[in-house]
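Here the complex is missing one protein chain, while the rest keep their positions.
Should a chain be cited, it is by its letter among A, B and C, assigned in written order, with residues numbered from 1 in that chain.
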Amino acid sequence: MTLPAPLTGVVPPVCTPLTPDREVDVPSLISLVDHLLEGGVDGLFVLGTSSEAAYLTDRQRRLIVETVVGHVAGGVPVLAGAIDMTTPRVLDHVRYVTDAGADAVVVTAPFYTRTHPAEIARHYRLVAARSPVPVVAYDLPVAVHSKLRAELVLELAAEGTLAGLKDSSGDEGGFRAVVTGARAHPRFSVLTGSELVVDSALALGAHGAVPGLANVDPAGYVRLYRLCREGEWALARAEQERLCALFGMVRVGDGGRMGGSSAALGAFKAALHLRGVIACAAVAAPQIPLSTEEIEGVGKFLAGAGLL
Amino acid sequence: MTLPAPLTGVVPPVCTPLTPDREVDVPSLISLVDHLLEGGVDGLFVLGTSSEAAYLTDRQRRLIVETVVGHVAGGVPVLAGAIDMTTPRVLDHVRYVTDAGADAVVVTAPFYTRTHPAEIARHYRLVAARSPVPVVAYDLPVAVHSKLRAELVLELAAEGTLAGLKDSSGDEGGFRAVVTGARAHPRFSVLTGSELVVDSALALGAHGAVPGLANVDPAGYVRLYRLCREGEWALARAEQERLCALFGMVRVGDGGRMGGSSAALGAFKAALHLRGVIACAAVAAPQIPLSTEEIEGVGKFLAGAGLL
Amino acid sequence: MTLPAPLTGVVPPVCTPLTPDREVDVPSLISLVDHLLEGGVDGLFVLGTSSEAAYLTDRQRRLIVETVVGHVAGGVPVLAGAIDMTTPRVLDHVRYVTDAGADAVVVTAPFYTRTHPAEIARHYRLVAARSPVPVVAYDLPVAVHSKLRAELVLELAAEGTLAGLKDSSGDEGGFRAVVTGARAHPRFSVLTGSELVVDSALALGAHGAVPGLANVDPAGYVRLYRLCREGEWALARAEQERLCALFGMVRVGDGGRMGGSSAALGAFKAALHLRGVIACAAVAAPQIPLSTEEIEGVGKFLAGAGLL
Partner (left out) sequence: MTLPAPLTGVVPPVCTPLTPDREVDVPSLISLVDHLLEGGVDGLFVLGTSSEAAYLTDRQRRLIVETVVGHVAGGVPVLAGAIDMTTPRVLDHVRYVTDAGADAVVVTAPFYTRTHPAEIARHYRLVAARSPVPVVAYDLPVAVHSKLRAELVLELAAEGTLAGLKDSSGDEGGFRAVVTGARAHPRFSVLTGSELVVDSALALGAHGAVPGLANVDPAGYVRLYRLCREGEWALARAEQERLCALFGMVRVGDGGRMGGSSAALGAFKAALHLRGVIACAAVAAPQIPLSTEEIEGVGKFLAGAGLL
């Protein structure tokens, strides 16, 4: 299907359920997609950071896109990450995921290498020139160690290189500059990657949200989105605060024994397993798994949010 | 061939000559390998950072290993980078490069993801368990944004997980701790990735060096290595200082118009082209190329070092 | 006067007008204070980052507090920064500024030294134990290179160590956690230091704002604050966006010739001079001054915002 322009609403970055031996668990992936669609989401983003794309082999990545695209069958747009270090490697992923049916690709700035704004611009232009589908920029400084500046994003929006931005930078001043500047480019979509300030982002004009926690509670984020669109700001704030409390689950494992990625992804997957959505909470190697006690801690957050 | 234990001497990270349309230039790669072997190097490291591994597709990576392994035909050991974000993806590269004949694999800590020492240890153990050849750790915080701590490296050396360390961290205190601690593990090799303090590293007990600038002047680094081994410290210092001056070429392009990777790799390739070793100085996308004036600037550094 | 608990509203960090030979320009300081009071602000914060506290000698700092406290004569509360590296030095400043009449002190985490959450907690407890007035924490990672974690702030709020937080961290997730958690401590004040997302901060429950740009347009921020309090979110957003556009003045000098502090403080002072509030736009040494062309550029931002 053609990507809506602009893309709006709740577009969860879909977790990747794994079997105990760390293969893609296709039935659980389909179950998770159904859970998200039943929650009312407006699109799906596979092979993002919350999908553990950094841990998935090329073979697994292709299987995931094929599975999800085949299952949703055009019901909602499917965006796919093409996460790799630089342009030539990203272009290989663009080919794989679009062959598998992705409706848009999501691309970060170059990483591993010491990059430069001029090289980031060139990167996006080269990717867009070869991609058969729209390109969404992914601003994630915690992973790629550079920031997409608002001026650059707006320049690439104006020339049609980019169809949108997923901003997980946590820099709300820069985010606002893109939102405000993008009003001149009405087909460009500005999405927040935050779990915690979706109401704020929508209030200042964002088009939607891509929160990892929406795997666990898609209906909550969809409700939040609708309340914001209806101008019910007090109710939206209450719903957002409920989701902020639920997000506390990512700190259950973050006591020094593992990295932040393990703690957050482990919690999301434990929650999906406890809710009966996926068969196994395993995370990809070399991440450290949550302990039994930590998984119980995740359960308490679910109970507190009325999800168990 | 079997990797020497410990590996010693000068092991250049081999640049990847490209054609004007950014394909691997196989004849130039063979010419570069001959240039390095004539310089007297003790091994070759392909698919490292100076090889632009971050910019090479899987297809190109395999072609490079096959070409170099086939050409050296066991004359010196060939180490190959298996540079990717996490364990499952690294293991795919390990398979590709060892199928192509690499004698050892060189592996960084996980990157892109927020990692943790316990996950780094697990990563190396999983890679070593599956690799048919020895694993050398690659400490490059400027790229992976975490540091391999001396304690961890020595623990992995003691248990046989790692066969060596290439240290490009610039932290000489930590480097010295590994060198000193590794005396208890006489088959473990500690190599500096620095261009600028090879004499210091060898004086404190390192086994060898992996300097990117050795592409341009392999004979210089081999001479430096031999002077250090002979205890000719004053002559070694003079040779090292000549090479430090030559290394100034990496700043020719580093005036704000491009990233540090472009400036350094562009200078090395321009120098190899000016010296007649490779046919074309092109760097991979999205790097910004050096200008004509900047290439002339590189030539002045070659002339100053007596290499033109 | 006693600090309101909680402190609410617009509390500008007061710029420090200097003479051409870099002494405190007392008449201009009084003129600036009048300009802010006429704008309707709810308090004044002297000796903060926007006041160039890092550049002021102890003698100058005392003169500023005495001048401002004497002039406002209890009309609004005066908060004073006690900005220094560690507890003993901060305590000296606390004594000086409270002797001079400050109604509260504003204190960062230790800096220059490599600190730790346990040491930050101890720092605030020691300062609060000796301070005759309430202590407000100042979270400014760009200056002190550590972040005040929400859990720590709330713990210090609960025990009465801190009377409030000025958050200039740009981390809206953490800010929201403090705002939400602080509802259990109704006398605790949570203030945003942002110029760009005051509407968002107030919408999620913050008590007020401490925006440097309020020096230039105090009436604008006061209007914004009132619109938010009245629930006029669409009008508030429009006012905030006008102020965001005005804030663009900080980038006039930020083209690589000077540091970010010089560019921002130079622009605020140039604007105050162009508006006729202060006699001289000089910034303290070693900051690089704006050029004549750059000052004209600042004037265009004023004109665009209807302030010239």
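As a working rule, a contact is a pair of C-beta atoms (placed from the backbone, for glycine too) under 8 Å apart; a residue touches a chain by one contact, two chains touch by 3 or more.
Predicted, not measured: the structure shown is a model, and the values here were computed from it.
J.: By the document's own contact criterion, which visible chains does the hidden chain reach in the full complex?
T.: If we consider the entire complex, the absent chain touches B, C.
J.: Of the residues B:71, B:95, B:237 or B:275, which one touches the chain left out of the display?
T.: That would be B:237, which touches the missing chain.
J.: Have a look at C:17, C:110, C:134 or C:170 and name the one touching the chain we're not showing.
T.: In the complete complex, the chain left out is touched by residue C:110.
J.: Who touches the missing chain here, C:54, C:158, C:219 or C:235?
T.: Selected residue, touching the omitted chain: C:54.
J.: Which one touches the absent chain: B:25, B:119, B:139 or B:199?
T.: B:199
J.: Over the whole complex, note the residues of chain C touching the chain we left out.
T.: Where chain C meets the chain not shown: residues 22, 49, 54-58, 60, 83, 85-89, 92, 110-116, 118-120, 122-123, 126, 142-145, 257-262, 284-288.
J.: Pick out the residues on chain B that sit against the missing chain.
T.: For chain B, the residues touching the absent chain are 170-173, 176-177, 180, 194-197, 199-200, 203-205, 231, 233, 237, 240-241, 244.
The definition used in the following text is that only the chains that are shown with their structure count from here on.
J.: With over half of the numbers shared counting as same, classify the chain A/chain B interface as same or different.
T.: same
J.: Rotation angle, chain A onto chain C: superpose the C-alpha atoms of these two copies and give the value as a multiple of 5 degrees.
T.: Fitting chain A to chain C on C-alpha positions yields an angle of 180 degrees.
J.: If you average the CA atoms of chain B and of chain C, how far apart do the two points sit, in angstrom?
T.: Result: the chain centres lie 49 Å from each other.
J.: Would you kindly tell me how far, in whole Å, the mean C-alpha position of chain B lies from that of chain A?
T.: The mean C-alpha positions of chain A and chain B differ by 35 Å.
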